[in-house]
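All protein chains but one are shown at their positions in the complex.
For subunit A:
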């Protein structure tokens, strides 16, 4: 590169390091705040019941080959028989999940809390970075990029002659935002790593329709090919024992 920029060490001491440290600390703070705000709502009995039922059916499906055909048939009948099987949901009883969500204010409240604990710190840090550090060239990434990335990496600097690999402080903030996720999962445990993405997923599936999953589980159970594994185990045991003896 012909025109190497010389960056002042003061930028490192007063922009780059503080910004990164603050991002880490805010992540930690957010984790603990959201932990504090988490309310233990007592779940609805019906929903818990259905959840447990699905788990039981799933266990049966996973362990189908370890029980005799007759036992399997009996259990399958118990779950998915058309008249009073546990997984069989009568038509018209399906509750509208949307309506259910609105009828339970606690649920909406919880959702909002989670949302807020995510959005508020981000907005605040972004405003902070914007206010104090706008227009700095804060860092230089050690690999070349094409012009396409200029908007992404030099957010806040309107110079077209600066090499693209120089990063503005605002973009450094974004880089931190994404890159620190891994670090958080190490220092705060798995729970936090799943925070953003997983929680978003959970949220969208919040008023998830239990009847639908019951139906799906029923279909899954219906197509299980039963193949009792135990007869083969005798041969296997024989082989193992033979190996031991010889």
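By our rule, a contact is a pair of C-beta atoms (placed from the backbone, for glycine too) under 8 Å apart; a residue touches a chain by one contact, two chains touch by 3 or more; residues count from 1.
Definition applied: contacts and distances are computed from a predicted model.
Student: The hidden chain: which UniProt name fits, "P-loop containing nucleoside triphosphate hydrolase", "Eukaryotic translation initiation factor 3 subunit G", "Flap endonuclease 1" or "ER membrane protein complex subunit 6"?
Tutor: Not shown, but named in UniProt as "ER membrane protein complex subunit 6".
Student: Identify the residue among A:18, A:51, A:68 or A:144 that touches the chain left out of the display.
Tutor: In the full complex, the listed residue that touches the missing chain is A:144.
Student: Just name the one of A:35, A:73, A:212 or A:232 that touches the chain not displayed here.
Tutor: Going through A:35, A:73, A:212 or A:232 one by one, A:232 is the residue touching the chain not shown.
Student: Just name the one of A:20, A:125 or A:154 that touches the chain not displayed here.
Tutor: Residue touching the absent chain, from the options given: A:20.
Student: Touching the left-out chain: which of A:29, A:62 or A:109?
Tutor: A:62
Student: Counting contacts across the full complex, list the positions on subunit A that touch the omitted chain.
Tutor: Residues of subunit A in touch with the missing chain: 7-9, 11-12, 16, 20, 62, 65, 139-144, 167, 175-176, 178-183, 185-186, 190, 229, 232, 236.
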